[in-house]
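Only one protein chain is missing from this complex, and each of the others stays in its spot.
Now for subunit A:
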Amino acid sequence: MRVNFTVNGRPQEADDVWEGESLLYVLRERLGLPGSKNACEQGECGSCTVRLDGVPVCSCLVAAGQVEGREVVTVEGLADFARQRAEGGCATGACGTRGTSLDEAKGWQAKGTDSQTGEGTELSPVQQAFIDAGAVQCGFCTPGLLVAADEMLENNPNPTDADIREALSGNLCRCTGYEKIMDAVRLAAARQSEGV
């Protein structure tokens, strides 16, 4: 089958999709967007978290056909997504009652980055905070955590520690013991509230 949907603000068309394929598979293997990770493929680890019409979901549990006509944001588009939000546009799909229309979504587009070194890449506040706080070790959980943390901070700019833990409880990390992830989210929230 063919699936048409929007990824990081760009209309995408995936052909020859087998009905059993997940959104995660289509993103990773058909659209060249492997940033969303495949750690468990059963909705337990959160590494594949993306936003579907603004709502964080495990993309491994979403059948590809379910995203027809809908809007997906992945870690690859997070920096542009956050910039758009900061500039007052609606990038989330959560602004209207029924999600963002494709036309609205076309108002922003994720830019390409230098895939060799990452130098000069513009990062969202939560991405920068993860680096600065030492929240990245192997990094496999990082994309899912970033999408989840960014969504939490969108809705709750001044979270308590208990709020952060609750919001990120669907994202497993095996390297860090979560302490630096807590630090990173606190840092992102503080920078956000200071307007840094």
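Here, contacts are C-beta pairs under 8 Å (C-beta built on N, C-alpha and C of every residue); 3 or more make two chains touch, one makes a residue touch a chain; residues count from 1.
We take it that contacts and distances are computed from a predicted model.
Missing from the rendering is one chain, named in UniProt as "Molybdopterin-dependent oxidoreductase" (options: "Putative D,D-dipeptide transport system permease protein DdpC", "3-oxoacyl-ACP reductase", "Molybdopterin-dependent oxidoreductase" or "Monovalent cation/H+ antiporter subunit A"). Touching residues on subunit A toward the chain that is not drawn are 18, 20-21, 28-29, 32-42, 44-45, 47, 74-76, 78-79, 113, 115, 117-119, 121, 123, 127-128, 130-132, 134, 136-143, 146, 162, 164-166, 168-182.
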